[in-house]
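Can you keep this structure in mind? I'll have questions shortly.
What you see is the complex with one protein chain gone and the rest in place.
Labels run A, B and C following the written order; every chain starts at residue 1.
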């Protein structure tokens, strides 16, 4: 996991020196990044800026999942694509840009949507997962897989003039353990999806580029700190440990960002909300949970159904 | 200034539709952006992400000032450059990337450092100035020129694990007017530079990519809202007006961002600090100020000397 | 003349975020005086506040975007002084003077 034994190459030292000299980072932190594997799910408004800083920082292996192709209307905010790559799969387009920025990492394209069938195979190969997707069904699927496979999850979302960010399941704890202070999963914090009638996509509701950009960059910041400082490795496996530096991961902060077109950044632009830890009765990570990899692959739970109860109508 | 009469082309509608449907933006806001001219001073860690979102949003004319060339050690955070462009002037490298993202704006390169001699000629041609530089002498020069030429200024700075952002001189008010509630300039908020002994550059002290990235994206967000909502145009020229939407521009917020390698985003990651308005005795914008364009060009004040009193020693 | 206990109110601020402000006059912050007790004389709690907001503060006819089956609709987080209401007792939390209650819609775009 750590691989702190190997030396950094001259090329690596040259490229990463400005972050290596930051107090708390050092050669050890840089080697942890180089030995890490990060999966970015979604190559859109969140995934583009997130990937730029993940690649720039020298994460060793960067996987990117997205089934869409680049469209003109993406380009005001999806800054890792280009006009000449309209029509290309987003993962190929983004990796083209990232390789130009930093050729050292291994980039692994998954030009497909994440599904209950392919999720375990893909997610199991990474150390940390970034949820940069745009729909609730995939968000619940990703979180469930992170619980089952023991992966920390950096999750963000954004629409119109609002953004949200939270670090979940970090450090990961085996499913079903509840007597202790453990980190929540996405379902612990967001028990039920909103009815589809209250949901719209960025395509329908619109999105300001810098708003989703801020959230994507912030996601990269959280991922880099977790991997560089090994915050996702529990100090004593399975122990009920309250060591100070982790408290705010086990009862994490939901950051909300509100952008206002009529006034400058102010006291309510950013709010940090205290969320609870793992919920005893959480469907995914709680006591007696029946969620399994086999079940998910076989279609249980049904994520599409869970996220689409009543009729559809665009509004909020 | 507004040019709201012309129609948007099909290409523009296609490209900007997702931000045009955001409430408060609309066709009017988009046309204001298309008719705006923004100057980005500095094509480094702040300027790269700022420029991506400025170009993406469709600002009509984007000027970029920087005398440096791309180096390998820039690339972990300067995400608008590329390994293949190492050695190229930063302004040329960044414009190459921006043109790929959005070919519609006019990009104007200034492959030079900003100096007291060339500053007025360059800055006078733009509607809004973004300070993405890395040294105090240039920061005071930029602010003084914005006061003299009546330009709103979006200023940011970042080093190691900290960032700062503030909107200044917005809406601009003629130099010397003090009996009213006017927006401050950089000198009103930061009267004196720190002694050089307490200063170091990003090269010496290091910088985390996502920290400076957040500040650069936030700068683009402030610039876009000012231009789209015309917050830089005083409702009644020279009037002492207290209209609500501008109050927080006339007594602006200094946003400070503190990144922690050991814990997740939390309640103190972002702080919004209330600053004062224009200072009566400000050297640049205050009562009886003797600052003039001619004086600056002739070497008075001496910015280098003002920012370098005692001996040099790296520390904070 | 009204009985003091009937007319007593609690001063609080109520915030809306993530799009919910659209239902409340497009204002993100409201300072309100909440009746200190419900009609049965029980201290005002969050359930009572939600009902009060629907009756008195909501400017939009689409109440179903805020409440569902008499409770806050799924996909809305409720924060009591910036802490998830789950940490405070959820609907049963009794509102205190100068509390800040934030309703924020969960976002899914990206």
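Simple rule for what comes next: a residue touches a chain if its C-beta (ideal position, glycine included) is under 8 Å from a C-beta of that chain, and two chains touch if they have at least 3 such contacts.
Keep in mind that this is a model prediction, so the values were computed, not measured.
Peer 1: Check each of B:29, B:80, B:109 or B:193 against the chain that is not shown and name the one that touches it.
Peer 2: Reading the full complex, the residue touching the unseen chain is B:193.
Peer 1: Can you tell me which of B:157, B:264 or B:284 touches the chain that was removed from the display?
Peer 2: Answering carefully, the residue with contact to the hidden chain is B:157.
Peer 1: Thinking of the whole complex, not just what is shown, which of B:168, B:212, B:231 or B:265 touches the missing chain?
Peer 2: The single option touching the absent chain is B:212.
Peer 1: Which residues does subunit B use to touch the chain missing from this display?
Peer 2: The missing chain touches subunit B at positions 42, 44-47, 131-136, 139, 156-160, 162-164, 189-195, 197-199, 201-202, 205, 207, 212, 254, 256, 258, 268, 271-276, 279, 315-316.
One rule holds for everything that comes next: only the chains that are shown with their structure count from here on.
Peer 1: What is the distance in Å between the mean C-alpha positions of subunit A and subunit B?
Peer 2: 30
Peer 1: How big is the gap, in whole Å, between where the Cα atoms of subunit A centre and where those of subunit C centre?
Peer 2: 31
Peer 1: Just give me the whole-number Å value for how far the CA centre of subunit B lies from that of subunit C.
Peer 2: Computed value for the inter-centroid distance: 39 Å.
Peer 1: Touching two or more other chains, which residues of subunit C qualify?
Peer 2: Residue numbers touching two or more other chains: 22, 82.
Peer 1: Two or more other chains in contact with one residue: find those residues in subunit A.
Peer 2: 160, 202, 205, 207, 268, 272, 274
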